[in-house]
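Report on the following structure.
What you see is the complex with one protein chain gone and the rest in place.
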Amino acid sequence: MAILECKGLSKRFGSVQALDNVNLTIEPGRVVGLLGPNGSGKTTLLKLCNGLLTPSAGEILIAGAKPGPETKAVVSYLPDKPYLADWMNVGQLMDFFADFYGDFDRERALDMLAHLNINEQQSIKQMSKGTREKVQLILVMSRKAGLYLLDEPIGGVDPATRDYILDTIIRNYNPAAAVVISTHLIADVEQVLDEVVFIRNGQIMLQSPVDAIREDKGMSVDQYFREVFKC
Amino acid sequence: MEWKFRSDLPIYSQLVEQISLGIVSGEFPPGAKLPSVRDLAMEAGVNPNTMQRALQELEREGLVYTQRTAGRFVTEQIGVIQGARRTIARQSARIFLDDMKKLGYGREEILSLLEEEKEENHGDSGV
Partner (left out) sequence: MLGKLLKHEFRATGRTMLPVLGVLTALVVLANLVVRFGDQIISRYRLAAVLFALIVAAAVFGVIAAEVMAIVVMVQRFYKNLLGDEGYLMHTLPVSVHGLIWSKLIVSLVWIFATNLVIFLLGTLSVVNLGDLSVGQIMTGFPSAEEIREAMAKLGITRMDLWLLILEAILIVLCSGLITCLHFYAAMSLGHMFTQNKILMSIVFFVGINFLFSAMGGILGTVSIQFNADRFFMESSTVLDGLRQLRMMMNSMLGYSLVQGLILYIATALGLQKGLNLA
């Protein structure tokens, strides 16, 4: 069964059509790039999948169920902005995640934190922007979720951090889980993706395996993207 | 092993190429156990499914084999490795010859060029 399925999904904000009849199926075991320029609807789509927005039309199914407390238990979401309470320290945040998410693996988190020399006593307030982003990613990736929805995980981070993030995604790869990475920095993520979904003006333009694009077009997904989205 | 990818070819076929080269050059010696798919994927910075596909292709070519519980190993059949070595060498030769042809070099010219180069690089090329 597909881990994520969108059927005729649309979302309007007043007069703005943010998503327009999106049909999308994502199978377990896939690492999928959700690629589109800024404002194309990537974040809206991920918010809808997380129940942070309600569709104007159509439906979303996560492992067969509509977004709700049950689906939230299997979805691990990284928003595109800092969202952790800044008074909490890393230890408290791990307690919090362990309390609410049955699939949170503290060992995994501790391992990654140690690797980055992040102390449990450190509060979010005391951290640099980059470190905060790493802590968020560590918490999100330390869950043994069925679906990871990562919104711009590599936007605005330095190359070393970007490599670390992509490494983390590969290291935690689980054939039973799917990972969706939304980004506009395609060249950086292309190698870790199975599939890409191109989105423009709220519409899905293409869903294809990465190597199929390279094979058919004789160019990288990044180059192909630039061609498709040429202004 | 250093991994480099070109943008105009599928990633999996480049992985096949580079691992073959690793086996032929002795970086993965005959009979050696290969790292797990995940470790290899991490090392190369690629998707584990793509790495898996590449290894399956190498298996099909006979360069590696799977032992059900123990993992993946480089073949011990030297003949197969030699065959792969030859295939890679021929590919390189073909690319070289194509380039020379574009430059307008004829057979004689190419041979004398190779002789010249061989003498110049005698010390370090080992050819």
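Think of it as A and B in the order they're written, each chain with its own count starting at 1.
Just so we're on the same page, a contact is a pair of C-beta atoms (placed from the backbone, for glycine too) under 8 Å apart; a residue touches a chain by one contact, two chains touch by 3 or more.
Owing to the predicted nature of the structure, the values given are computational and were not obtained by experimental measurement.
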{"item": "Touched by the hidden chain, restricted to displayed chains", "value": "A"}
{"item": "Among A:A73, A:L185 or A:L206, residue touching the chain not depicted", "value": "A:A73"}
{"item": "Full-complex contact with the absent chain, from A:L53, A:M94, A:A109 or A:V210", "value": "A:L53"}
{"item": "Contact footprint on chain A, counting only the chain that is left out", "value": "13-14, 47, 50-54, 68-70, 72-73, 75, 77, 79, 81-85, 87, 92, 96, 99-101"}
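Criterion: only the chains that are shown with their structure count from here on.
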{"item": "Intercentroid distance (Cα basis), chain B paired with chain A, Å", "value": "35"}
{"item": "Residue ranges of chain A in contact with chain B within the complex", "value": "29-31, 163, 166-167, 170-171, 173, 190-194, 210-212, 214-215, 218-220, 222-223"}
{"item": "Residues of chain B defined as touching chain A within the complex", "value": "5, 7-13, 38, 41-42, 44-50, 53"}
